[in-house]
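Removed: one protein chain of the complex. Kept in place: all other protein chains.
As written, the chains take the letters A and B, and residue 1 is the first residue of each chain.
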Amino acid sequence: MANPCFTQIHPTCIPVSGEYQSKLTLMSESLRNDGRVWVPKKKEDAQAIQQGKLKGVNIKEEDRDYNLERRYPAFGNLVPRDVASRAAKVECDKGHGVSPTGLAVFLDFSDAILRYGKIEANKKGLTNLSNEQIIALGEEVVSAKYGNLFEMYEKITGENPYKEPMKIYPAVHYTMGGVWVDYNLETNVPGLFALGECNFSDHGANRLGASALMQGLADGYFVIPYTIGTFLANEISTPKIKNDLPEFLEAEKATKVLIDKLLNTKGNQSVESFHRRLGKIMWEYCGMARNEAGLIKGRQMIRELRAEFYNDVFVPGSNDEFNPELEKAIRVADLLEHGELMMVDALNRNESCGGHFREESVTEDGEAMRKDSEYAYVAAWEWNETEPILHKEPLIFENVELKTRSYK
Amino acid sequence: MSAEMNLKIKIWRQKNSKTSGSFETYPVVANEHMSFLEMLDVLNEDLISQKKEPIVFEHDCREGICGACSLVINGQPHGPNSGTTTCQLHMRFFKDGDIIVVEPYRASAFPVLKDVAVDRSAFDRIMQAGGYISVNAGQAPDGNAIPIEKGRAGQSFEAAACIGCGACVAACPNGSAMLFTSAKIAHLGHLPQGVVEADKRAQAMVAQMDKEGFGMCSNVGACEAECPKEIKLENIAFMNRSYLKAVFSGEEV
Partner (left out) sequence: MKWLITFFSSSIGKKLLMSLTGLFLILFLVVHLIGNLQLLKDDGGEAFNTYAYMMAHNPLIKIVAYGNYFFIILHAFVGISITLYNRGAKGQKYAVSKSNKTTWASKNMALLGTLILAFTFIHMGDFWFKMKFTNELATVSYEGFPVVKDLFTRVSTAFSQLWIVAVYLIGMLVLSFHLWHGFQSAFQTLGLSHKKYTPLIHNVGKAYAILIPLGFAIIPIWYFFFKSM
């Protein structure tokens, strides 16, 4: 597992609406082309909105803080995902969030609608239009561009984004880290190849929009057809591998032992409840902004949670029938190790790099600060229950110079 | 704040494919923001806390694109809204006090695995029979070098929207899989690379579709009405043409 701490948090997701939620729906990045992110300047306004006493449209222009435009004049609302996500968190932590949970910022299209409306009016040579007519024209343009996204938002939240600003909040979206592979996409297990988002190889520490597809295509279309042959060529005289070999039997037995253990624990807590608790720990201590104390604490909490899981999980049903709860349990068992590994990796990498932001490693104006002299390597981890073992793969840049991003 | 909705879920329970099943009714407390599957998750957590077996239902992406979710809700596959999958259906379309009847997809070719999950591997076998292009289509520049009219590409794209969920079979009073099979045949057959094997594909996929025991189409149109991706009946006409052409003038015997 390489660089597991490089996870991407996407700034424009529909905010959490309740404890039961199974997923947060992503609103496409393209919306930031036209939407303007803002929060109320005054904390009282924000609190009134949180309590449902006020709506976003009621806040006057001068009382709106377009925080991305303020902090990053050059890129404004188009700053990369990690920057936009952290910016939203900063405002909500200060108490300026705009949803009942306090964890949301506005993504407002009213200016875009007016602007497009005026452009359309000009194009058609119409003068002396009322505000409503201009808005109607603008809404048509926006609908042609983003219609299906707006429809999806309304389907899920019941709010009309043409008339009220959208509410969005960052949520975990992607992993740049993943299974370690070599340049032929082969993992450290001979003959096991990993392609696409599950490996770590294409994006480094950060990923731009629409390039997840790139990873799947690059690996699947351009790389593997030419690299898998090297492995297969050596296997040409290997017959079909039988499943009575000692390695297979050992692996099979280990799986059976795990399954039996999970089914026989017959504790009191559902798999889902453990999964949610793990998720909260990860979001809290290994989320948008990480620090040493938090990571150490988070790691310990996960170890305790894992022990509790094996002691107290209840998996209904049996092993000889279709049993999704059992499948879930095995997955959560894996996640309870993976989560800890992410904490370990985040703790080890004491710099801010791409999607991994350490509060201890910032520039004067609060931006990410890398420490290339110490951390220019791929952190490939070998799992060990007591202490995972780090294998460093140094990154040597021959043709490009390492630079620092600036969006000001 | 969202108001509580007290609902009764009357849902099909069945232990496995060999036993017969029956309806059970459970109370659940939901709110308008929940998706239908999240409401079932809440119900399942209730059942697990009572040490009972949770309801098995299929799901995956939970955003309308994978085709895994598959419930018949109050007599309609994927519930009451058009162009919506079960996982996209939110509880605000139900009212406090409602009794919601949830059934598995019904068709002999989709045997019930457990509770409301059915075995849709018949669709996989239809795809394996011919839902692919096996000629060397080259790389992107090769594809871009072949001219194709935008409307035609559009028809292929619309047919390609099919997520293989099987709602069409569930909705069809005959249990026919024509809309699914035709969507796959049309998506490939409208494109120049797909035309090459069109005859072989049509015959092979129809043969497999029949072998699986799906019913025969009588142009009722329930499939198009319930399809969450709004696949059109004209794809079935395309498939009929392709098949007839393949049988009467194709090279394959």
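In this section, a residue touches a chain if its C-beta (ideal position, glycine included) is under 8 Å from a C-beta of that chain, and two chains touch if they have at least 3 such contacts.
These numbers come from a predicted model, not from an experiment.
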| Thinking of the complex as a whole, which visible chains are touched by the chain that is not shown? | B
| request: Would you mind spotting which of B:Leu89, B:Ala107, B:Ile163 or B:Ile231 touches the chain that isn't drawn? | output: B:Ala107
| said: Using the touch definition from the top, which of B:Pro54, B:Gly67, B:Gly131 or B:Gly175 touches the missing chain? | reply: B:Gly175
| Considering the whole complex, which of B:Ile163, B:Val206 or B:Ile231 touches the chain not shown? | B:Val206
| note | Residue list for chain B contacting the dropped chain reads 10, 23, 72, 74-76, 101, 103, 106-109, 171-176, 178, 206-207, 209-210, 213-222, 224-226, 233-234, 236-244, 247, 253
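One rule holds in what follows: only the chains that are shown with their structure count from here on.
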| field | Length of the line joining the C-alpha centres of chain A and chain B, rounded to whole Å | value | 29
| remark: The chain B residues in contact with chain A across the complex are 1-2, 15-16, 31-35, 37-39, 41-42, 44-45, 48-49, 51-54, 56, 62-63, 84, 88, 90, 92, 113-114, 117
| List of chain A residues in touch with chain B within their complex | 17-18, 20-23, 25, 52, 100, 155-158, 270, 272-273, 314, 316-317, 321-325
